[in-house]
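The complex appears here minus one protein chain, its other protein chains still in place.
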Amino acid sequence: MEKHVIQYQTVHFNLNGKDVERTVDVRASLTDTLRNDFRMTSVKKGCEVGECGACNVLIDGEAFNSCIYLAVWAEGKRIRTLEGLLGPNGELSDIQQAFVDEAAIQCGFCTPGFILTAVEILESGKEYTDDELRKLLSGHLCRCTGYENILRAVKKTMYKRLGKEMPQA
Amino acid sequence: MYDMKALYQAKDVADAVALRLAHPEAHIIAGGSDVLVQMREGKRAGVELISIQGLDELRGVSLEEDGTLRIGSLTSFSHITRDPLIQKYINVLGEAVDQVGGPQIRNIGTIGGNTCNGVTSADSASTLHAWDAVVELTGPDGVRCQPISEFYIRAGKVDIREGEIQTAILIQKDSYLDTFGHYIKYAMRNAMDIATLGTSVNVRLSADKKTVERARVAFGVAGPVPLRARTAEALAAGKPVTMELAEAFAQAVKEDINPRDSWRAAKDFRMHIAVESAKRAFIESVKLAGGAL
Partner (left out) sequence: MSNSVGKSVTRVDAYDKATGRAKYTDDLCDRSALVARICHSTIAHGVVKAIDTTEAESIPGVVRVLTCFDVPDIPFPTAGHPWSTDPHHQDVADRLLLNRHVRYYGDEVAVVIAEDEVAAAQGVRALKVEYDELPFVLDVQKAMEQDAPQLHEEYPGNVLAHTDIRKGDYETARQEPGLIKVEGWYDTPTVQHCHIENHGCFAYEEAGRIVVVTSTQIPHIVRRVVGQALGIPWGKVRIIKPYIGGGFGNKQDALYEPLCAWCSTQVGGRLVKLECSREETFVSNRVRHAIRTHIISYVRPDGTLVARKFEAFSNQGAYASHGHGIVAKGMGAFPQLYPCDNLECDAWTVFTNRPSAGAMRGYGIPQAMFAGESHIDDICRAIGMEPLEFRRKNLMPVGYVDGFSKNELYSDTFNQCMEKGMAAIGYEQKLREYQNQTGPVRRGVGMAVFWYNTAVWPISLESSSCRMVLNQDGSLQFQTGETEIGQGCDTAYSQMVADAVGVPLKDVHVVSSQDTDVTPFGTGAYASRQTYIGGFSIVQTAAALRERILNIAHEQTRMPVSNLDLVDGQIVRKSDGRVLKSLGDLATESLYSMEHSQHITAETTAQIKTNAYSFGCSFAEVEVDIPMCKVKLLDIVNVHDCGTLINPALAEAQVHGGMSMAIGYGLSEELKFDEKTGKPLNNNLLDYKLSTFMDHPTLQAAFVENAEPTSPYGTKALGEPPACSPAPAIRNAILQATGVAIDCCPITPHVLYRRFKEAGLIQD
């Protein structure tokens, strides 16, 4: 069989606020690169075909399943993973704390992906209804929580950031 | 890691055309939500890819001088939904593509990819058919435009010729002027699903809102490629707006559609849903157009 010549390319991007560069195999997904080269364990592999949302990261502020995103496409992008949310002394961000407080975490495998989509939602600065939040979060599958406490966590943080009282159900 | 033989990244449209000519066997990759998934499955394993993902010139929605609405082929679904021109002139398209998969898929999926994969269930396709969209292709001989109904050849096969890439989807002014539409995605769950049936209806009413001047309806998954139901359209044109018309319009779609039996759904079930969806989408379109039923 003919020997495959591996094609490499150097990509430059900003990862969690820091400019980085890596020479990657062009066949690598962004999930592969973040997990293997940067040891970002928050980026999970649940299906590797864009159906579960466990590998979600923010690219230029928008949520993407990194499993179906080529690593070389990251060139010049600003990429955020869950690792980037933590404060310098290990402080949890408000949305992480809300996931903890609302018992929105069980096995924890979908959690990082959900939190990053929540970040995109919260950074829009808008107020959403429950149905709108459900739709905005619907790109993530979870088998443990029934989504209920995840909704509570996102909603609570949304109202907190908006400086509004959360309406009672 | 993906099993790809080689990756060629286009720098601009001209470069993409050159790469297409240089590597005729290579597959085009735009957002990746179809191509990479099929590569993982093994269907496209070992192929060469030409990535047009970086061609930002193909992103965005604009209005041309003659009023034609131009949607760059790499515009993502979420950007289409949020675009003010789309919201103003063809809101139903924004609503339709807002039902593709989930939010992350809508961030990566592009309207060009959604049409070039030639899939009948694509959420954009029935609306683009119902609005007589025109597909713009750029190749070695320049730009070629083609009505979307002719762009689809058969399931999974569209008319992209040697050296070409799709560069835009165009909606002409006459198509959207005073026209209001509604899309119904019929699926087995409310997110992360592909359509069991997609129904897109739009109408233009007379100035007094009493008469249907033009009604158009297209379906996804009612045949191997998205298709129009011209019998129903002809039946409604020039008729007074009534519930009876909605019913007759809906029944008439059966003349033109030809869904198949598959493990995903039975033919008779899809027929039934097509009629009911056509009725509901017609009624909703009339309401959006200011008509009363």
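A and B are the chain letters, set down in written order, and residue numbers restart from 1 in every chain.
As a convention for this text, a residue touches a chain if its C-beta (ideal position, glycine included) is under 8 Å from a C-beta of that chain, and two chains touch if they have at least 3 such contacts.
Because the structure is a prediction, the values reported are computed rather than measured.
Partners of the chain left out, restricted to shown chains and counted across the full complex, are A, B.
When you scan A:Val11, A:Val24, A:Met40 or A:Ile59 for touch with the missing chain, the hit is A:Met40. Of the options A:Thr33, A:Ser66 or A:Thr145, the residue whose C-beta touches the omitted chain is A:Thr145. Hidden from this view is one chain, which touches chain A at 1, 3-4, 27, 35-36, 40-49, 51-52, 54, 81-83, 85-86, 92, 96-97, 99-101, 103-112, 115, 134-135, 137-138, 140-151, 169.
By the touch criterion stated above, the residues of chain B touching the omitted chain are 1-3, 42, 45-46, 102, 186, 188-194, 196, 263-266, 268-269, 271-273, 275-277.
As a working rule, only the chains that are shown with their structure count from here on.
Spacing of chain A relative to chain B, judged by their CA centroids, is 29 angstrom.
Those residues of chain B that touch chain A in the complex are listed here as 1-7, 9, 32-33, 36-37, 40-41, 51, 53-54, 78, 101-105, 107-108, 190-192. Within the complex formed with chain B, the chain A residues making contact are 4, 7, 25-29, 32, 48-51, 53, 56, 62-65, 68-70, 72-73, 75, 117, 135-141.
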